[in-house]
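Shown here: the complex without one of its protein chains, the others still in place.
And now, subunit A:
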Amino acid sequence: VQPPEKPLQAEEWNKVREDFQLPGIFEEVMLNSMIRCNSPIDVAKSLLTHLAKHDGDIAYSVLVKYLTLCVQQGQVSEICDVYDIMKARFKVLESGAYNLLIRGLSNSDQWRMALTLLEEVKKSMIPSRTCYESCIKAASRHQEMKIAFELYNEMLAKDVVPTLDVLQSLFDFSRGMKGAELQKELFGILSYLRENQIYPHKTFMRSIKLWFESIPGGNWRGHLTNIKDSGQCPVCNHQLEDSNLTEEEYSNLSERIIKDVIHGTDTFRKTSPKEFETFQTFVEDRLPFDIVIDGLNVSHIKSRKMQCENLFDAVNCLAKENARLLVLGRKHMLMNSSNWKREIMKEMQNKADFFFAENISEDDAFLLYATLRSGQHCRFVTRDFLRDHKACLSDTLTRHLFRKWQRGHQIVLKNNGFPLFFSKQPAFRYDCVVQTTGDTWHIPYKNVFEEKYLYQVPRKWLCIQKKR
């Protein structure tokens, strides 16, 4: 339905309602279309007046719809009125109305009322992240950074995940402000990004840069740069943190992988205890390896070529400098078939160690185990993102460790088309997270906001250093 352009009289509304096929939901449909067309609120008011006169009462859902329209147009006094009415009419309100009220009020000079409303919400439920978002933004817009950070910390304490938008606004509005406390809070946000392996996008990065440069007496300077493969920053010649895990993290991760990924709820799901034992003794006898290869994954790199030839090329490409290789495969590769020629397999077994799992076992689990067991220097080759294995890990901390380890140790072979040649995408020598040494900050950032593939690591960095 098309909402009318100007307020209607009661009789006129009656007529419109009669023309509508479903009189039961007339108000809701009408208000919905008013919200869609952003009609003047006077029109909506006239409808409410008609309803009030007609029924002597207005339903809660209709009030909420009207509130949506008011919020959409920033009609602050109306929002307050509706709140008064709702408050008086109903004992409690539900989250949808609170969300709207807080959003509407936080954008006005009545923003402090939004904060009181937030307190009210907290009594009955955990406020949504949009509630926190609007309140934090409102507080920081009015330079009340203390309130903003209190809310932000409270949000984190309640496990409500902040959007990048909120974090950015905290940086934006702290620009040029003094105060050690404030600085500490903002550094806290940066370490939040670090701990959760979040990469800011370009505009957010700019806000960070501007804030740093605006710190009175701070003498910070920021530069955009690309980090060399060696992990050195070309601007300040600082060497980034390397991607190795600490001793403790490493043993922790190995333990969890064996426990959660290989055994899980039932060892029989991915392998069998007997097979795993055979594999363990096999690996222990031949340790340490330099590179562990997922044979089946690598063998599919070029679809035009025979699978064993692909594997052969890959093994040849990697078997340089006396690197000790381990290739994992399944038993069916040993059967002479059109894709797996016995002679080629024989030849390969001279260059590398092979382990063949049962056809129904999962070789990825073995890949992880062999690599971790060989030590920090060992890499593994597969195009698989190993997401399903990461998902088996039970807590986020271990998952982050796994991702960090994966970034540092996974080599991806790429098929470069015509000259039959593989190129390696190297494992990163340096760790790709927000990092600091006290007087330098290095912050990786994404080029566009939408770039969201988790496996893609940004190559662009913001280097911030203190000039003395």
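The rule is short, and it goes like this: a residue touches a chain if its C-beta (ideal position, glycine included) is under 8 Å from a C-beta of that chain, and two chains touch if they have at least 3 such contacts; residues count from 1.
In this text, contacts and distances are computed from a predicted model.
S.K.: UniProt protein name for the omitted subunit, picking from "Origin recognition complex subunit 2", "MOB kinase activator 2", "Exosome complex component RRP41-like isoform A" or "tRNA methyltransferase 10 homolog C"?
M.R.: "tRNA methyltransferase 10 homolog C"
S.K.: Can you say which of A:Asp81, A:Glu195 or A:Glu255 touches the chain missing from this structure?
M.R.: Selected residue, touching the omitted chain: A:Asp81.
S.K.: Among A:Cys37, A:Leu287, A:Ile360 or A:Leu397, which residue is in contact with the omitted chain in the full complex?
M.R.: Answering carefully, the residue with contact to the hidden chain is A:Ile360.
S.K.: Write down which of A:Lys53, A:Lys146 or A:Lys228 is the residue touching the left-out chain.
M.R.: Spelled out, the listed residue whose C-beta touches the missing chain is A:Lys53.
S.K.: At which residues does subunit A meet the chain that is not included here?
M.R.: Touching the missing chain: residues 5-9, 12, 28, 40-43, 45-46, 48-49, 51-53, 56-61, 64, 75-78, 80-81, 84-85, 88-94, 96-97, 124-126, 265-270, 272, 300, 303, 359-360.
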